[in-house]
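Of the protein chains in this complex, one is absent; all others appear in place.
Now for chain A:
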Amino acid sequence: MTLNLRTKKIYPTGYFIKYLYKMLTLWTRIVQASFIFLATESIGVLLDPCGHISPESPVVQLGSNFTAVCVLKEKCMDNFDVNADNIFWKTNHATVPKEQYTIINRTASSVSFTDISSLNTQLTCNIYAFGQIEQNVYGITIISGLPPEKPKNLGCIVNEEKNMMCQWDPGRKTYLETNYTLKSEWATEKFADCKAKRDTPNSCTLDYSPVYFVNIEVWVEAENALGKITSDHINFDPIDKVKPNPPHNLSVRNSEELSSILKLAWINPSIKTFIGLKYNIQYRTKDASTWSQIPPEDTSSTRSSFTVQDLKPFTEYVFRIRCMKNDGKGFWSDWSEEASGITYEAKPSKEPSFWYKIEPSHTHGYRPVKLIWKTLPPFEANGKILDYEVTLTRWKSHFQNYRVNDTKLTVNLTNDRYIATLTARNLVGRSDASVLTIPACDFQAAHPVTNLKAFPKDNKLWVEWTASNESVNKYILEWCVLSDKSPCIPDWQQEDGTIHLTYLRGNLMESKCYLITVTPVYDDGPGSPESIRAYLKQAAPSKGPTVRTKKVGKNEAVLEWDQLPVDVQNGFIRNYTILYKTALGNETAVNVNSSHTEYTLSSLTSDTLYMVRMAAYTDEGGMYGPDFTFTTPKFAQGEIEAIVVPVCLGFLLTTLLGVLFCFNKRDLIKKHIWPNVPDPSKSHIAQWSPHTPPRHNFNSKDQMYSDGNFTDVSVVEIEVNDKKPLPEDLKSTDLFKKEKSSTEGHSSGIGGSSCMSSSRPSISSSDENESGQNTSSTVQYSTVVHSGYRHQVPSVQVFSRSESTQPLLDSEERPEDLQLVDNVDSGDGILPRQQYFKQNCSQPETSQDISHFERPKHVSSVSEEGFVRLKQQQISDHISQSYGSGQMKMFQEISTADDFGPGTEGEVERFETVGMETAIDEGMPKSYLPQTVRQGGYVPQ
């Protein structure tokens, strides 16, 4: 309304008033109805409801029919203008169909429901006030459920001195609050009811102890809103339902007289004064889990002690006891607290297991024998073993006794046969003797067991064998773990001679290889041992085999591997599996017998990388080793040789044929490639100088040098053509060339080649070119210097002139000759050669000596320094020897200067340079006339 007024729409006044009136009426009714509704719902207690439903709080049995009636009050009917026709019903806010309504009269209407199935239903009676406003008049809750069933199986138990508890089966669920009451009475009096708790509707405990020997009648009454029912009555004497308290203070005592008994004593429960009791006595050894029971007929009467017999000596037993009414009526008490006791000792019931080992170290005539035995298990020791007594008998009259606390004894025995006996002693007595024959040294063991087998079963390792035909006293079973890392430390056990199947009573491990040995023991000593390997439980190997190639061929490869160490085998290797594949191909598997250690893979592809891996399998699985790769070669073995050898042979043959061909055609070849060069020694110069000494025979070097004479040939090459002056660097190079020539002692330029220059290829190459050019345009002269023998001045100075352009073959090809010449230079011949050099390079003027001392600044080459020094040394040497002319004095001065002044070197250089400059001084006219060589000076002629 307010909203409507706030709108700005303008309506006609009449219409507005009419509308307002209508709205006011409606709102008045709504508010009125709401008020009534609220009043009815919220404060119904304070306000008088418009009607009511009958029944008010119905409890309906599930599955039954139900009818409710709503009665309106007259006042309300008038106020709201309603009657019974306007009543409608709702269950859980859902309107009930009108078909279920019945109009009883103007004020009452009923609704009927069949087969009620809902446990809780909200039923409301409603009206339409003023014909259109829904209004709740009254509401009820219909509770549904079931009546209690008759309790069954009622039974009671009387806990001695405490209470009586009765139990029953309450039957089906009622869905309603149901009370169970335990009722009890005597003929002469009733007892207080016992109401069962809500959470335990099937039992109730009376908090008093009933009187015995008076029959009591007990029953259960179950009651809820839908009914009440009682169980059958039971009538009993509480003493017949009693559960006694357990016997207490149970004690156990042994007897020194009898090691097989224990005496029990206890205190009976107080109910013993009313009734006779019978007992259950149970016992077990301390470590056992199951109980043994004394026969009930032995404990069927009231008592407070009992002697338990047939027990094992020196064994701890645990006892417990319970009781009940001896006529069997009632219930067993709880078990008493356990009590334990130990039977007294008895003498050991069995002899210890006895065996021996002969130690490896032998002394002459004696052998160390280690006697070993096993401690008796408690059930055979029958007490604490105080010590063992060992007796050794060699002959029947010879005894050796030992008392040992340990379980081994090492004795040195002779090589004779011994009988060893062993007894164990405890507080009460000795065991029977265990006898062992230690045979003589020369005893030959025989008669082994046959068909020795070992197999695991039930987590034990069983050993089975077939006895030999001989009478066996006992068997000794020894076993140890086979390992590559640790030695075999055997454990052992003894079995009777009648046993053919037993299991190893040691702490065996899985996946370990055991070497089991069975030795029969006869009267005269042990028989031959038989061994077998076995596993308690196999597993897959810890590691796989490492495969490698033994040989790889073009189409096959031989793989090899080592047997797996026993420590990683974990079982018997049954087979190997080899998997191999190429980089792209499928994997191929090959199974190989476990006895093999190599395998040949065939049908491989050449020049291919193969990857191989290998697994070893036991019965329990396999393990792969590391991957291995190899490549097959492109060619098979010998294939290369088959190709190369023929090729080589062919080449060799071709070469041979070529050589033969060349040999046959050598003249033709020589003619074209290697023309004949005239022999200078056969040239006309010999005729030109008729005094040529016959030793100038170039064909024979031996002859040439045999007498130590030296023939020096110097070829002076003079350019006829004008040449432009060389640049400085080239000059220096030229100088170097000259210097080289001088170092060699000689230069050769005749015919473009020199017999000396060819030994220095790095320089002579240009020389040769140069000389090659010059050869054709130069007139060659040669001066043959024939030095005197042993510093003797030759009487005749020979000059020869060659017209030949042919190089001096022999000396050209033999650079060593230069060396030889150098050596000769260092001797007597140095001075003439030096002079000769100067002769070639200086001006033919008498004052030349002066002049080249006056030009100290002209040339200085660092590279020449060593050479100069050498020359200086040589010069000084020569001076020091025999020359006494004025010129020699001059050299002596130089030498002295060299010794004392830094400028000496330069001076020497200058001395050298003068000659060279002279040689390259193109501006000056050169004399090509033969020169007379004199000792001690050079005078151009």
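As a working rule, a contact is a pair of C-beta atoms (placed from the backbone, for glycine too) under 8 Å apart; a residue touches a chain by one contact, two chains touch by 3 or more; residues count from 1.
Please note the rule applied: contacts and distances are computed from a predicted model.
Asks: When you check the chain that is not on display against UniProt, which of "Somatic embryogenesis receptor kinase 1", "Phospholipid-transporting ATPase", "Oncostatin M" or "AP complex subunit sigma" does it turn out to be?
Replies: "Oncostatin M"
Asks: Of the residues A:Ala192, A:Val214 or A:Leu652, which one touches the chain left out of the display?
Replies: With A:Ala192, A:Val214 or A:Leu652 as choices, the missing chain is touched by A:Val214.
Asks: Tell me which of A:Phe274, A:Trp291, A:Phe331 or A:Phe628 is the one touching the absent chain.
Replies: A:Phe274
Asks: Which is it among A:Thr141, A:Thr200 or A:Asn235 that touches the chain not included here?
Replies: Answer from the full complex: A:Asn235 touches the omitted chain.
Asks: Can you work out which residue in A:Trp186, A:Phe379 or A:Phe635 touches the chain that's missing from view?
Replies: In the full complex, the listed residue that touches the missing chain is A:Trp186.
Asks: If the missing chain were put back, which residues of chain A would it touch?
Replies: 185-190, 209, 211-217, 233, 235, 237, 239, 273-274
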